Each structure stands twice: as structure tokens, then as C-alpha cells.
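Only one protein chain is missing; all other protein chains are in place.
Take a look at subunit A:
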Amino acid sequence: MSETSIDAAPAVAPSAAKPPFNVLIVGVGGQGVIMVSKVLAALAQWRGFEVKQSEVHGMAKRGGSVFSHVRFGKRVWSPTIAKGEADVLVALEWAEGLRWLPFLKPDTGIFICDTKRIVPPFACLNRTPGAPMRYSRETADEVASYVAEGYAIDATTMAEELGNERAANVVLLGALSNALDFPVADWETTVADFVPKKTVAVNLEAFRLGRTWVAEARAPAADVPLVHAPVAASYAPRLEINADWCKSCDICVKLCPERCLKLNAERVAELAAPEKCTGCRLCEWLCPDFAIRVHLDPQAGAEGTAR
């Protein structure tokens, strides 16, 4: 792709004296983080810069964290971006974006983030149905106040409206293109090179949408619903413990995943933290003495169907 040698004068800033320009692209597996970084790296190389890119994508299949460092300039030595050194942080997922915020240059860094939220399993430590998740609760406005310049884009919905959810990463690429001084035509050629032939049209549209969105600097999208919103419980677990049959073996106490049982003063199992019980039935199943029966009472008001 690169016909220009690295000795040729770069067509755009940064000038030779400047340190490399640092772009950090983050998201979770399957979102297209690597594709965004490849487009950027190829374009920068084409424009005559030396480029270094390094990435971690091992967790891609598991929806794990994926990130890619892209650095370009007259001369680039280290392939990674240090904390507080990123000129632009592009995040394809909300919490991933927040996680990487410390890498942004405090005074000039630009934060471009999709409001898409993918809740990881560890954010659901409390398994009670309807329980709140430990997922970032910051609003877009709050986050904007942490950074020099920030854009929260609902890129996923924008891409969906174009008919291809997978083009969300290209919407963000379009947003990113505003932060760099490369000609639009070059961006579009590179994007077209990297996406599957059949999706070139929709991806170019996505690119333009992202580019104009930031250019117009529209207000951040209203709070976007979570991808996996907690489901309100339609039942309430209730434990029936038969004190006459319990032999104080402690199995239920130690094996309850929520640790909500205890042995009371008479050394009989007792539900000490009913609010934590999820009704999983493990205690009922593992009690060798048949002393526990879990009932899932339909919740008042809700149309309850016991599991």
C-alpha cells in the first residue's frame, strides 16, 4: 500500500520535531477494534509516517477486553502508549472506554466513545433477579467532564439504522477522522480496502455518518439502555427449613453460592440473609437430610411463574 518512503516529508502534521501521534483503540472481542486500528495504521503509513501498532486480542472470542495501540510519526520507537500519553482514545464499548481513560493526555486528549454497553458476567455478582449490576453508572455528561474533549456516540444504533450493526466501528472511525489531518478521500479509500467487498457501501456511509456527527458536535445521546437489562424478578424465594431433620452438617451453609445461610444457636440451618437468596435450590439439593425446601412464591403484583 505504501508507495511513499518514510524519508518523504509527511504530508500533514505532526512535524518532524513532534513526538509520535498516539491513538488507543479499545473494546471487547468481536467489535472490530483491530480493524479500526489496521485502517488507521495503513493510512498513516500510506501518508508517509512510520507506524507501530501493538494489540492484545487473545480474549476476542470470549467477549473479553481487546485493545490496540497505534503510534505514528517521523520516527517511532516504542510500540506502546504510556499512561497519559494518548492523543485520542477510541472506545467501542462504554466501560472499556472508561477503563482506559487514564491513558488519555489530561489536557488535550480526545475521547471518542460508543455508548454501547456490554455487561460482563463479573458485573453481575449479585445473582438475585432484578439486582443492580456493578457496571459503570457514570452518565455521558459526567464522563465528558473528566476529559479535555469527549464525544459519546450511539454508534451502534447509528450503524443499525444503516442496516448493519457491525459497521459501528466504522462510525467511530469516521468520528476519529476529525481528529486527524488526513484527506477524507484517503480515509475512504482505506476503509473500502479493509471491509468485505459486499459491505463497502454501507461502511462508507457509516464512516461519513460518524465524521459529520462529530463535526456537528451534537449533544451526547440520551442514556442508552443496557444491552442486558436486569430482568425484574417475578417470584420471591422462600426457604422452608425443617429443624427436626437438620443435622447441622453445615453443607448448605458452606455451599450456598450467596452465603446467605448460617447455623443458628441451636445449630440448625437458618436463612440469615433472605435478601441475598436467589432461589437457586442448591441447598435443597445438597442437604443430605431433606431438611430444606425452596419455594418460589409468585411476587405480589408481578405475574409470577415459578422456575
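Quick note on the criterion: contacts are C-beta pairs under 8 Å (C-beta built on N, C-alpha and C of every residue); 3 or more make two chains touch, one makes a residue touch a chain; residues count from 1.
One rule holds for everything that comes next: contacts and distances are computed from a predicted model.
The unshown chain of the complex is recorded in UniProt as "2-oxoglutarate ferredoxin oxidoreductase subunit beta", chosen from "Cysteine desulfurase", "propane 2-monooxygenase", "2-oxoglutarate ferredoxin oxidoreductase subunit beta" or "ABC transporter ATP-binding protein". Of the candidate positions A:138, A:161, A:181 or A:250, contact with the unshown chain belongs to A:250.
Taking the complete complex into account, A:289 is the one of A:149, A:165, A:258 or A:289 that touches the chain left out.
Only one of the listed residues, A:208, A:238 or A:281, touches the absent chain: A:281. What subunit A contributes to its contact with the hidden chain is residues 244-245, 247-251, 253-255, 281, 285-290, 293, 296, 306-307.
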